[in-house]
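Only one protein chain is missing from this complex, and each of the others stays in its spot.
Entry: chain A
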């Protein structure tokens, strides 16, 4: 069996998305009064367009720019938690945790922890400078937003 190329795999995923989208588009209820064009027409056109484009992508030969570059072997040889994809996954988890902890912990503390923690994780070893820069920027943003622009940001466990 011939192996599918990158474009063909992407095309199959997009075709599934298009089919799911079309299924949902067909369930959009009609407006009670007759209209030349209702809410569901545009989504149907979009779904069909995406399906058609998926077919075109399936038939298109991938070029060099369509295939992700090889990762640096030196980076790949690092411990698992420091490898390139691990860095992306851990950053994504940190962002999700930040989103969930922002209100209970507060903007200043949560942002400082996120910034300092990730800088240290990415390899910055001057911890004093790290804390000073991140805390300085976070406090400047916090004071600008809350005191000058009247935007409320959660205080959390801190009293201000």
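Here, contacts are C-beta pairs under 8 Å (C-beta built on N, C-alpha and C of every residue); 3 or more make two chains touch, one makes a residue touch a chain; residues count from 1.
The rule is short, and it goes like this: contacts and distances are computed from a predicted model.
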Discussion item. I want to check something: the complex is missing a chain, and I'd like its UniProt protein name from "2Fe-2S ferredoxin", "Transketolase", "Fe-S cluster assembly protein SufB" or "Transporter".
Written reply: "Transporter"
Item to complete: Could you list which residues of chain A touch the chain missing from the display?
Response: 6, 10, 14, 21, 24, 28-29, 31, 35-39, 42-43, 46, 49-50, 53-54, 56-57, 60, 63, 65-68, 71-72, 75, 82, 84-85, 87-88, 91-92, 95-96, 98-100, 102-103, 107, 111, 114-116, 118-120, 122-124, 129-130, 133-134, 137-138, 141, 145, 149-153
